[in-house]
Structures are given as structure tokens and as C-alpha cells.
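Apart from one protein chain that is not included, each protein chain of the complex appears where it belongs.
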Amino acid sequence: MSSQRETARGFPARFNIPGTRVLALVLATAVVAYLAWKIGQSPPQALQFAFNGIAVGAVYALLAMGFTLVYSTVWFFDLYYGAAAALGAYGVFYLRTATALGSRADVNNVYVNAVFAAVVGGVVAWVLYTLLHPRLRGRFTPNTIGVASGLLGGGAGAYTGIVLAFPENLHLTLSPAIGVVVAAAAIVVPFWAVQTFVPNIRLSRFTAIAGLPAVVIGAWCGYLTAGAPGAGLYLSWAVSCLLAGCVGLALYRGLYMYMRERARSPLIMLVASLGILLAVAAFIVIVFEAAPRPLPTAFGSETWKIAGARIKGFNIFAIGVALAGFAILWLLLKQTSFGRAVRAIGDDEEVSKVVGINTTVIIAGVFFIGAMYAALAGILTGHDTAVQPRMGLLLLLKGWIASVVGGIGNLYGAIVGGFVLGVVEQFGIWDLAGEWKDAIAFVLLILFLSFWPQGLLPRR
Amino acid sequence: MTSSRSGQTDYVLQTEAISKHFGAVRAVDELTLAIPRQGTTSIVGPNGSGKSTLVNLLSGVLPLDGGMVIIDGAGLRVVKAHETPDHGLTRTFQEVRLFDQITVWDNIMVVLTERRLFPALFERARPATRQKARDILEQVGMWDKRDSLAQDLSYGQRKLVEIGRALAMNVNTYLMDEPFAGLFPQMIERVKAIMKQMRTDGHTIVFISHNMEIVRELSDRIIVLDSGALLAAGEVEPVLNSEEVIEAYLGA
Partner (left out) sequence: MPVDMQRIRELPALVRNPREMARHARSNVELWANILVIGGAIAFMLWQGAGFAVIVGTVFAIWAILSVSLNLVVGFTGLLSVGHIGFFGVGAYTMAILTSSPEYEQLRTEAIPTFGWPFFAALPVCALLAGLAAIIVGIVFNRFRDDIFVLVSFGFAIISFNVFLNWRAVTRGAFGIHEIARPEIGDWRFDGDVEFLLLCLAFLAVVMLISWFVVSSSFGRVLTAIREDEQAIEVFGYQATHYKLAVWVISAMMAGIAGGLFSSWTTFIDPNSFILLESVLLVAIVILGGLATIWGSLLGAMAFVLLEEGMRFIPFLPTEYIGQARQVVLGILLVLLMLFRPQGLVGRYRL
């Protein structure tokens, strides 16, 4: 594989028949003019559509960001991405159904818990091993490091099993973990801040100073969580995002990695991930039901009236999540060495390997983050409407379309494309029934691929 | 055969200020050249000087950014790949592009059969076509391998099959992108023999090579490219001995 970009060769050149471009422009102008006229007719309704569009656009933007991150690194369409969205949403359903929906006795299933616990255990063990091995190589034998990470991973798996087994007590079972995470953050974040002023300070020395207060803060946060049963819903978001991310990482490390070494074409990867999507979707139907189910109501379910249009507080929250997600990804990709490595791998994987980037670890991280974004989008959709097993594929396709519209491989393109897709969809159904939404999205996709295959903001 | 029109012009291929840019890279830059009818012309130039891009432009594999290609007297601003055989032109690829997952036999047969859609649907291989395919495979020495998939051949064998595929087209002009690169000396001799035969049969050959011995041996004329522009063209020895060419090759 001489050039990575070869794999994206399915992208067509622009239509070069002159008439069609003019026609497309004329048609587009006509549609825009018609919409403008309609907006003039009833501004409040237009505002309503715009609100709705931006609200769904936020979800699409989240999806597109994760999707474009994964796609522009490994250059194949990973359909597990859709399954991750469904897993995220159903994870919340799974964890909250007992208290919020009147329990179905068999929902908390031992086998399902065991599967997820094993996945998390494996992922944690691998991550620990790859992180510790280069640092501790001098002091311990690889076997020792392996066994130690294996034990820690096993512990993490067992802990996950416990968390999943008592979903109604998430606030209790998760409080130690939260305490530890907060304590660690309370050391590392100030450390970074101090490092900018005192460049040669050592982490161990800093810990000696800041360790005690950090532990106190961590313990206090853990204590607060343990005393707040209402936090369960939001904790379940975190848990299911993590689970979806771990499954994504495990898939990459356990399957895609080997497959990519042998695969002649990105289609092999696509079909394999199609198989995974099929299996996961059916698995979800088996564990839950095929029918759509509501998630427990989150905050912000009351509607606000702004200039004659109504919008739910939760939708505004979703928009905030999308923007925050964008900010985090932007920091990660543009400001850190991780981001530079991702970029290098996307440009040419072979060369990055040669210059010493640990491609396995970086790509695994990309899959983890991508799946987390998908899961988050799935959760937001689930709260906004309902969860259903088919949602994965539809969300995947929407994320796909949004990233093509925005310009595949471009982070800014992803967020722009998401909002554009959402708004276009909503304005598209002004004169049509709401069920035509998906068709409109695909018509938009085909128009873009035909006339602007680079998208709104091309990569580079 | 288009040779009936050969009275029209002395040049089988001409370009007028053709360009091709890849982003900031000017792979071919306002290039004007002419390749006379019959005989063998070689194109040489350092790596990345735009030789392959030129061939791709001439054969319609890449769209022109500007300028005009004149094939056999017909001026074209847009070269359509599927029309190049009608202009008496065919080519081989530098990176050997066979149809990998079909047999060597089918690789040859596919260029011998009907082009039009409906007749193709009702056409089975005729004995005459089979005989022709067989002749060609024997000529390039690949008859024994006719039943293996193209992807299972070695690089040199693939190169030979590709040359056979171009031969099967039986047209006026052959553009060959580095037909000798990566071949075992014996194979080189075989390809040389084939090309000499083609030349005596009155075909026009344009080939790219980095091997100056072969260039000297085979070609009647030479074209030297550098950074997408014409550096020199004409008889082989004077051009190769001229100072600017030596400088471009050694000083680059």
C-alpha cells in the first residue's frame, strides 16, 4: 500500500458535464429562495425548525466528529461505529431500567455483565501493559509486568462486573472509582499548570506536595457521590460510554489490527464491521426488545419558549455537549503529540511506523475515543426520543453523511456538516411529512458527492 | 486501421502546451512536443520529472488541466480514455495494472473482444480470437501460465503479460511506461526483441526508460523531460551528449 489516500479512492471527481453543475446551482438557489420566502411567511415556525435542526445537528456533529476521526486515521468505514451508538444508548437503558422503568426481571443478565467485564478487563490489562512496559522495562522482567497488568486488569474486570450487577446502586459502586479519578486529576492538572512555570519540576516531587490535598478532594467527591442516588443516571452515561469505547478498542486490538495487515481492500474491513454491526444489533434485540423504549427523563425536559418557538432545555444541553466535544477533540488533535501522531498516521501509516510512532497504541486510542463519541450521541438521541435497536445503523449513516457534507477527514468540517445536515433535514420536512427526513439526508449526500465531493471544508 | 490517414501529418502524437498540476506540484508544465510517425521514441528524465504523468495525459487516464493533445491529426482538449484505441493508441502502466483476479488468458482475451455492449452480450470466444490470444501469449512466453490468476505471477511475468495485452490491441502507437524496469536480463532481451519486431512491423513505439544502454540501442529519437518541461529532443546521441542533459542528470 504505497499511499494511504489510495484507499479513499471511492471518492469521485466532480461531475464535469458543464450543464449539470449549472442546473444544480439553479435548483439549489431555487430551493433556498423558496425557503427564504417561507421563512418570510412565518418567522416563528422557521425559528422552530432552525432550533430543531440545530438540536439534532448537535447529535450529528458528535457522530461526525468521532467518525471522521476514525475514518481519517485508518481509512476504512468502520460500521461498528453505529453499534457503539446503540450500545451507549442501551447501556443507559440497561443500567437505569431497574429503578426508572419498572424492572424486567431478566434485564440484568449475568452473561452480558460477564462479557462486558471481560472486555474491560482485557482492555485495561493491555493498556497498562503497553504503558508500563517501556517505563519499567529496566527494573522488572516483561513477565512480571505482564502478570501485574493482568492482575490489575482482572481487578478492573471484576469491578466492572460488580458495577453492572447492581445498577440501581451506581452511586455507591462507582464512588471509589470517582474518588480515585478525581484525586489523580487533582494531581495531574495542577502539575501541568505548574510545569509551564517551573519547567523542570518532577512529578514525584510535585506529588509529595500536592498528594495529600488531592486525596482529600478525591475522597470528598467520592463521599458526595455515594450520598447522591440521583447521580445514577449521569453515572450510567459515563459507564456506558466507557463500555462502548472499550468494546471499540478491543475490536481494533483483537480483530481489525490483524485483519488490516492482510486485507487487500478497505471493503474487507467494511464487510467485517458490517458483520459486527449485524451481530450487535441482533444481540441488542435479544437482550432487550425490538420495540422502541424510552430512557428515563433527564433534566431539562420542560420546554422553553423563545420568540414563539419552543425548545427543550435538554436540547440546549445537547448542543453544549457537541460544542464541548468539539473543543476537547480540537485540543486533543491540534495541541498534543497524540494529535500529531494521529495526523501522521492518517497521512501515511507506514512512514509513521518507521519514524517511531507506536501506531497500535495511537489507533487503539482513536477507536476508543471514536466509540465514546458515538455512544454519547446515542445517549443524547435516546433521551431526546427513544432507544431502539435499529438506531445504530441510522445514526451511523447520519454521522457518515454529516462528515461527507462537512468534508471527510476535517474536524471543523464534521461539526459544520453535522449542524448543516440537521438544519437541512428539518427545513426539508417543512412541506413534507416528517418521515421523509432520512430520504432528504441521503438526497443531500448524493448531491454533495456529485457536485462537491470534497465537502464544505476539504481536508487540508 | 488508421494508417490509411497517415498522409495527413508526419506526427502521430503532438501536444500543445499541456499542463497537469497536483496541488502545488507542476507535474507537467506547458509542455509542447511532437512524436513522429513510426520508429521508436524514448522519453527519459529524472524521477518525478513528469514522464508517467505525460503518458497518463496522452492516454486519457488523467484529465488535462490545460492545452491540447493532437493524436493522429485529431486535436483533443479532453482525451477520453475509452476513445484512445480509436485514435490508434494503447499503453502499458509503470505499476503493472493487470486484471488481478482473472486468468492470464482472460487478461488477453478481454482486449480482443467486442467493444459494443449488445454484441458483447451475445459474443462467445471465436476460434480466430482464441488463436490470436494464443499467438500473443506464445510471443511473450506466457502460454504455460495461461490458466493462473494474474495476481499469482511474478513481477516480471506480469510485465510480460501486460506487454502482451498491449500487443493484442494491434494499434498504431504504443506508449510503454518503463517496460524494462525490474526485469531479469533474459526478460529484458525478450522485451527488446518484441519491441524490435513491432518496430519492423511499422508500429510507433514511445517508451520510458532509465536505462541509457537500452535507450541507445532501441530508440531512433529521444525526448528529455525535466520538472515537467521539455529539456531536449531529437537524435539520441547528440541529445544525450549535450551539456544541459548531462547536467540535469548528474547535477540534479
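Going in written order, the chains are labelled A and B, and every chain counts its residues from 1.
Going forward, a contact is a pair of C-beta atoms (placed from the backbone, for glycine too) under 8 Å apart; a residue touches a chain by one contact, two chains touch by 3 or more.
Because the structure is predicted, anything quoted here is derived from the model rather than measured.
**Q** With respect to the chain omitted from the figure, which of A:Ile209, A:Ala282, A:Ala327 or A:Val355 is a touching residue?
**A** A:Ala282
**Q** I'm checking contacts with the chain that's been left out. Which of B:Ala17, B:Val78 or B:Ala120 qualifies?
**A** Answering carefully, the residue with contact to the hidden chain is B:Ala120.
**Q** From the list A:Leu151, A:Ala184 or A:Val271, pick the residue that touches the absent chain.
**A** A:Val271
**Q** Using the touch definition up top, pick the residue from B:Asp106, B:Asp135 or B:Asp220 that touches the left-out chain.
**A** B:Asp106
**Q** Since one chain isn't shown, list which residues of chain B touch it in the complete complex.
**A** Contact residues on chain B toward the absent chain are 59-61, 81-86, 90-91, 93, 97-102, 106-107, 109-111, 113-115, 117, 120-125, 165, 169.
**Q** Which residue numbers on chain A touch the omitted chain?
**A** Counting over the whole complex, chain A touches the hidden chain at residues 8-12, 15, 76-77, 255, 258-259, 262-272, 274-283, 285-286, 390, 393, 397, 400, 404, 433, 435-436, 438-439, 442-443, 445-446, 449-450.
In the analysis below, only the chains that are shown with their structure count from here on.
**Q** List the centre-to-centre spacing of chain A and chain B in whole Å, with centres computed as mean CA coordinates.
**A** Averaging C-alpha atoms per chain gives centres 49 Å apart.
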